[in-house]
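Missing here: one protein chain of the complex. Every other protein chain is in place.
Each chain gets a letter, A, B, C, D and E, in the order it is written, and its residues are counted from 1.
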Amino acid sequence: MARPITLFTGQWADLPFEEVCRLAGEWGYDGLEIACWGDHFEVDRALTEDGYIESRREILQRHGLEVWAISNHLVGQAVCDDPIDQRHQDILPASVWGDGDAEGVRQRAAERMADTARAAAKLGVDTVIGFTGSAIWKYVAMFPPVGDDVIRAGYADFARRWNPILDVFDEVGVRFAHEVHPSEIAYDYWSTVATLEAVGHREAFGLNWDPSHMVWQDLDPAGFIWDFKDRIYHVDCKDTRKRIGNGRNGRLGSHLPWGDPRRGWDFVSTGHGDVPWEDCFRTLNAIGYDGPISIEWEDAGMDRLVGAPGALEFVRALNFDKPDAAFDAAFSSSKD
Amino acid sequence: MARPITLFTGQWADLPFEEVCRLAGEWGYDGLEIACWGDHFEVDRALTEDGYIESRREILQRHGLEVWAISNHLVGQAVCDDPIDQRHQDILPASVWGDGDAEGVRQRAAERMADTARAAAKLGVDTVIGFTGSAIWKYVAMFPPVGDDVIRAGYADFARRWNPILDVFDEVGVRFAHEVHPSEIAYDYWSTVATLEAVGHREAFGLNWDPSHMVWQDLDPAGFIWDFKDRIYHVDCKDTRKRIGNGRNGRLGSHLPWGDPRRGWDFVSTGHGDVPWEDCFRTLNAIGYDGPISIEWEDAGMDRLVGAPGALEFVRALNFDKPDAAFDAAFSSSKD
Amino acid sequence: MARPITLFTGQWADLPFEEVCRLAGEWGYDGLEIACWGDHFEVDRALTEDGYIESRREILQRHGLEVWAISNHLVGQAVCDDPIDQRHQDILPASVWGDGDAEGVRQRAAERMADTARAAAKLGVDTVIGFTGSAIWKYVAMFPPVGDDVIRAGYADFARRWNPILDVFDEVGVRFAHEVHPSEIAYDYWSTVATLEAVGHREAFGLNWDPSHMVWQDLDPAGFIWDFKDRIYHVDCKDTRKRIGNGRNGRLGSHLPWGDPRRGWDFVSTGHGDVPWEDCFRTLNAIGYDGPISIEWEDAGMDRLVGAPGALEFVRALNFDKPDAAFDAAFSSSKD
Amino acid sequence: MARPITLFTGQWADLPFEEVCRLAGEWGYDGLEIACWGDHFEVDRALTEDGYIESRREILQRHGLEVWAISNHLVGQAVCDDPIDQRHQDILPASVWGDGDAEGVRQRAAERMADTARAAAKLGVDTVIGFTGSAIWKYVAMFPPVGDDVIRAGYADFARRWNPILDVFDEVGVRFAHEVHPSEIAYDYWSTVATLEAVGHREAFGLNWDPSHMVWQDLDPAGFIWDFKDRIYHVDCKDTRKRIGNGRNGRLGSHLPWGDPRRGWDFVSTGHGDVPWEDCFRTLNAIGYDGPISIEWEDAGMDRLVGAPGALEFVRALNFDKPDAAFDAAFSSSKD
Amino acid sequence: MARPITLFTGQWADLPFEEVCRLAGEWGYDGLEIACWGDHFEVDRALTEDGYIESRREILQRHGLEVWAISNHLVGQAVCDDPIDQRHQDILPASVWGDGDAEGVRQRAAERMADTARAAAKLGVDTVIGFTGSAIWKYVAMFPPVGDDVIRAGYADFARRWNPILDVFDEVGVRFAHEVHPSEIAYDYWSTVATLEAVGHREAFGLNWDPSHMVWQDLDPAGFIWDFKDRIYHVDCKDTRKRIGNGRNGRLGSHLPWGDPRRGWDFVSTGHGDVPWEDCFRTLNAIGYDGPISIEWEDAGMDRLVGAPGALEFVRALNFDKPDAAFDAAFSSSKD
Partner (left out) sequence: MARPITLFTGQWADLPFEEVCRLAGEWGYDGLEIACWGDHFEVDRALTEDGYIESRREILQRHGLEVWAISNHLVGQAVCDDPIDQRHQDILPASVWGDGDAEGVRQRAAERMADTARAAAKLGVDTVIGFTGSAIWKYVAMFPPVGDDVIRAGYADFARRWNPILDVFDEVGVRFAHEVHPSEIAYDYWSTVATLEAVGHREAFGLNWDPSHMVWQDLDPAGFIWDFKDRIYHVDCKDTRKRIGNGRNGRLGSHLPWGDPRRGWDFVSTGHGDVPWEDCFRTLNAIGYDGPISIEWEDAGMDRLVGAPGALEFVRALNFDKPDAAFDAAFSSSKD
């Protein structure tokens, strides 16, 4: 049987969880990758409130949905980030933001990520997806310059802050799937290599494969799956369209808002962009990935109520299984 | 609501107007971009014959069609052309061709274009699409050479001939939408810049965006929309397939007929070619274009009765609206 | 009427002929290109066994299928090959392999190919598709080096062995359609030129156009149709996806099995690869090819029971006819 | 010995012949391709004035130069052109222009081209390079449309006008080398095929290979040499730089003057553009071309006194001979 | 006469000014673009110390060098930056850093930039090159998200801080040439458009064209010159080599140090990278730029003592003038 297809609820957190379930169920999704924000899945309530987990499960069941993973990008972002500023306040739960003191925010975010693992275990899912934040992302432009020691210290800071969190993941039997993404400790191929080295390739730390930021960085999303095949713990299908090539639109987006045609790239509904999806799905087959395929739907130029069911149809068509036997068998049956 | 989709009747003028309406109606088109040749829309009758306009409207209504624009490429071609020859006689109404004296033909063509504006106003549409002709197109190969003064004189000739026509357009509240096209005063990006300057960027003179000739000239059709965003008065969807790259097929077509696979490019049914349609439609959304999307169907390798409904289906799928809110909103609703 | 679409049974020879007919009929194929192996079409029985031909025809009819061509790649392979080894034993009928003495195998293979022409005539089809084998394919890497005389001798060997076979083809009014393919005497464009010269462009020897190996050799499949337009005797639609470009996957496949994502290219279900199918079908229209379009289905990453009907749907949509009249006619009907 | 390198004097006709000889001699050119305009080589004087030929030869010798070919592009242009207009008057000798009646101009131009052959023979060179003009070039944009009969008539007109001229070429033992070029009867690959067919592939009519207009039409200049290898009678090295790719600069040049960076392509000093020179020179070696290599220098952005010697140095470095023996010989000398 | 070629001393500030002058003079540079750090040009001393300016001039003259512009990137960086951190302390003069309070640093940096204009005037040069810093660069990754109001506020902050500085520039008759660069307010094409709008296109604010960061962002450096032709106040020739395309090396550099072959791009000696230098120099000719061409030499893989003279030779060869007359003139001189 083919892998289940889920909808990531992160871009739908302005809607009540129940409503997102209703929509996803009607469209035919097999389940949800539930975001830990909005009212979708609240980590603190999950751990402390009797019946909360059951209530989530009941809503899911009522709409014919299952869950294999939850996501906590927003809190994870604050674990290593520097500086911590207004942007974090905008996306963090108040209890994590607290008084806004940077180091305090980071530590409360780390605790909350450990709690997210515990809540995942309680919900019965074995994967938490998220961001890590990064103390060194801000050096990406390399000017004013910093020495290589500063870069190495950034990876070390990441390991120092995340190893204790990952210990909790190990304790409760849950894996963390980091989404490789600008702003994070691993944002491309070689920074992923360095990141995995920084935590000693420990099994608790793997990757959420999301090709959307690979496309505009000119990374090969299918090759990424193959090269990190033992660390692909989850799959997010978000698409990106490049609008490069006129000599004016640039790779870095020019501070222009999503949907502006002068951006060098933009997120588009899955299947409308430049991700080589079929190559990627075939590579997922080749490495034996059998987890959920989650659609992260984001497109500033299309109504999401139109786009999300279309994306499901697109992905369903590519989500085919490998055959059992090799075709050459046919030639060997030749008889006289 | 999405923009209406019309069929341009220019390539169907061998059929009676009634028959074209029947076909377009059955296929589900929202309306027509009516050509001023064949029996589709006769400018002189529209201005002089009582009930003519009403008869057209009645036929349209009977087939559930509307009209937002009419087209008079063939007469417009003669306004500036030099030389005037057999080709013009073949495509002009006899009353415009007259005795075939070149300057006389040009002047009668100019009068007929002014009349086309008047007829459009009478029909209740605010856009006339067409060609301008050009006194300098013939210098495109730049050999034998001409001086830059000759080129400048060509733009001036265009302005001198078209300004009085455009005055009539202004009088009757109609706009002219020039189709950027080889053989015309504006045939690419920089000649469009020069053309708009030649008429002082007057509002009566805008553009019919048709990407089919941009593709083989290596122009960016989506960027064209953005850069001339205040002059995109109408949209024609005609597609072109490049067959370049074997070192033998050339950009200029080798005098080969449409449909010959040795041509470096050819017109194909909308959606079968190299126009980046979705990028273009998104850019039309970005500039707020809300006029009709007209399918100019032309494909020497496909039966038009098969192709035209297929093109409608293709365009309908891409003709989606922008959403109202930005996706980032979802992240801000995070609560504790 | 559009050309019929057939299924090549070569990759289905592990199934009984009756079962393949049942599947193809249910999927809506118009007929079969029947392989001369498995129990699909046995040349010796066809020539010697009363009622054998009728039994094949009966099964086809029962499933609403026709036949325009048969294929005998496996026996043809042995006609010129050098060395003859275990691989040939694996794919040849025992009566052709005999004691395995190389020259004896080649001569029995040649006789069997002549018999295949006779059997085709008896079945009422005018085309036999197949391979030729090659005495010089093994020199493709050009190291250790051989002189140009050795290459010329290889083409001469091919002509010497195939001319008598082609004489039989001429006698019975059947044409041989060689599939241009690595391992064969003609495997690319210029080797096809040399091959046709080697047999003096005799009419009995033409080509089975199969673009799958052209794609990864960077040949232009549509141009191939045009340049060899008088020798395109049959069409096989097999598709190939290139996975080149990461600097690691190579053109020669790295000895990796089908379906391995590190191969530089792989066969995929028709329509899922890099063949420019529409350009090719339009070129087939342009040269007036009116024979069958046969789908050679092969994809190590997809279940063939899913892929084969999908491929039919894909090809059916592109298998459109040319129109009768040129579009320009519409402009000439302008009247006053 | 390597082929001689000459300078084409067409772009230097504002200077006296003596001065051009002085420059070319000092720069180290081996000879000149002499233009039949300015005072460089006057056809009528060559045929009628005693000592004229000797005077030219004397000047050449004094500067250490030889001549293998003369060029008469300007007069050839008028043989088939339609319309004949001011541009022709600007470039034709007064005696050819006469009263400017179009057909008279064409006939006088034809006579002058025959005379050019006679003058070439008298000078002792066997090749005349030039243009043909074309009655159908003006239909290149294919709008307003013309039927294929009009195109065929254009090739027939060319044959009708040039065959008598070519008869004179045959009589005096000189060959005509047409420069494939926009504005001419053959301007790309397939129009060259049609042109050669129009004159029955007669030996008197060959080609002057000049890649500068092939580059922007996306033709392969090296492949052109190979495919027309028996008709490459002369070589002109003019270079072109493409400035395509920003979506704004177009293939047709936008009526912009040479040197304007918004043109999609421009002529540049030989070696500064996109012609794959080394591939072309190697192909010239492969077909055994042993005539002169002529530098047609034209670059609106560089001083010609700087550019012309630089171009010679560039071409000299690529004008190497083939070796005598194949390298594999080295492997066969292995001894024990 | 061609434009002068200077060496930017910024990457040589570890050497004494005298030594840099000696090297540049020996290599044949025409002058220097002097950096306001190291001991090369000290703004405070220039304004306050008698004879300082004269001492600089004397050293230059002794080595045959001139100066047309000075640079103060390091101080300019601090004017708008947020956060202000260790990186700024590393590159700022102690008197600007002061106690390190962010807003104080910004204000002292602004004052120092105004002083730089005054010092430039005193030195007799009319151009100061530099960076602006940016309050919004840190939002480049767009996650965590900020609203478009925050972006607009960033441009406003830039204008608010720089307008008073530019007033001083106007007072002393000096222009500021901003180097478009990541980390700055303008880092690509569209952010340059927005930046120029933010200061109302005032003449005091122009651009230092440096293509090195355009290359890896896929911007067209030649088109940039044309589009901003009235604001190209200075030219810095720094080159970049892209190492993209293997699917692993990314556009953002992976936090890898200069010279690491896994970086997606790297600075290389001028002429060794992917900048289309000749196109750019021709465009500089086309816009009439006649200021200095400054070589900003930076290459982590090459000894600068080898590279800097090589870069001069490379640039000198491309720094040719336009000719005076158009080539077509030659054709018009035809006489009978």
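Convention: a residue touches a chain if its C-beta (ideal position, glycine included) is under 8 Å from a C-beta of that chain, and two chains touch if they have at least 3 such contacts.
These figures come from a predicted structure and were not determined experimentally.
Undergrad: Decide which residue listed in E:Gly64, E:Gly104 or E:Pro257 touches the omitted chain of the complex.
TA: Only one listed residue reaches the unshown chain, and that is E:Pro257.
Undergrad: Provide the residue numbers of subunit E that touch the chain removed from this figure.
TA: Counting only subunit E, the missing chain is touched by 10-14, 37-39, 44, 74, 90-96, 241, 243, 245-246, 248, 257-262, 272, 298-304, 306.
Undergrad: If you put the missing chain back, which residues of subunit D would it touch?
TA: 220, 222-223, 226, 278-279, 282-283, 285-286, 320-323, 326-336
Undergrad: Please give every residue of subunit B in contact with the chain that is not shown.
TA: 245-248
Here is the rule we go by: only the chains that are shown with their structure count from here on.
Undergrad: Quick check on the contact network: minimum steps from subunit A to subunit E?
TA: 1
Undergrad: Compute the rotation angle for the C-alpha superposition of subunit B onto subunit C, expressed as a multiple of 5 degrees.
TA: 120
Undergrad: Where the CA atoms of subunit C average out and where those of subunit D average out, how many Å apart are those spots?
TA: Chain centroid spacing, subunit C to subunit D, equals 46 Å.
Undergrad: How many angstrom between the C-alpha centroids of subunit D and subunit A?
TA: Going by mean C-alpha positions, subunit A sits 62 Å from subunit D.
Undergrad: Hunt down the residues of subunit B that sit against at least two other chains at once, touch-wise.
TA: Residues 74, 90-91, 144-145, 220, 223, 245-246, 248, 257-258, 262, 328, 331.
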